[in-house]
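This is the structure, below, for whatever I ask next.
Note that this complex is displayed minus one protein chain, with the remaining chains in position.
And now, subunit A:
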């Protein structure tokens, strides 16, 4: 690998260092670049203990931009986990979704700790987030051990060092905790896209962005903005951007805590106390069907409009000729 890259490139220099630093798996995380690409890494993280992810080991990709570490990495989970969508870039303030909060002194290790710390937090409709029930997450945690990555050949059973009974239960000190809190805070406050500064250049830039309407993506964005603003329109509901997670999916923290306590305290009650489970399990599919139906409806409406237009135009022409 050494010969392939320009060692003077700051990104290469930095990534080589990080690869060396992360070479040995720890009990909680491990990440290494792919053999043929220093800018794509695969990682494995242990689900945090005392959470629904306890016992799970999750695998994913990290894609580094050429400007790394000036620009943030993108993080993509590959193991189904019930917290982050599989195959989609995760929306963490530490990831490529919020380049404005990334700090160049953070590293891939920071990102791994952030993922672990972020897992037990609520998804709350953020991009790439899921709010599965504890049961589903536990089932996925158990199943996650069977995962084997085709790309890097890594098996989850052997990806990390085994937890020893006297080992530290936290992936990395209070730092992880703190980081997770900060990230949580950020993710909540910026679900509606780019966060804004006060009276600043950023604002001026944003203004420029809104006033200049050349280029396709520009129009797209304007259209999107309108869509969001006209919330009552059906289009608004189907757009997954900042829309609240549909119906019964998220449980309030109190409900969830109550459920957790119930489960821990009296096992026999387990089954009867969760009537909501099957419904919630069907949820992800349900929401897909929902949006599919909406799309069909909208296309029909569009078709109707187009036909009306043609009809009107023709009528007009007839009138004229007659």
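Following the convention adopted for this analysis, a residue touches a chain if its C-beta (ideal position, glycine included) is under 8 Å from a C-beta of that chain, and two chains touch if they have at least 3 such contacts; residues count from 1.
Keep in mind that, in the parts below, contacts and distances are computed from a predicted model.
Candidate names were "Ubiquitin thioesterase", "CTLH domain-containing protein", "Exosome complex component RRP41" or "Multifunctional methyltransferase subunit TRM112-like protein", and the UniProt protein name of the unshown chain is "Ubiquitin thioesterase".
Summary of contacts with the chain left out: across A:32, A:81, A:101 or A:121, the touching residue is A:101. In the full complex, subunit A touches the hidden chain at residues 10, 13-14, 17-18, 21, 69-70, 88-89, 96-97, 99-107, 109, 127, 175, 178, 182, 186, 193-194, 197, 199-202, 204-205, 208-209, 215, 217-221, 223-224, 226-227, 235, 238-241, 291, 294-295, 298-299, 302, 305-306, 309.
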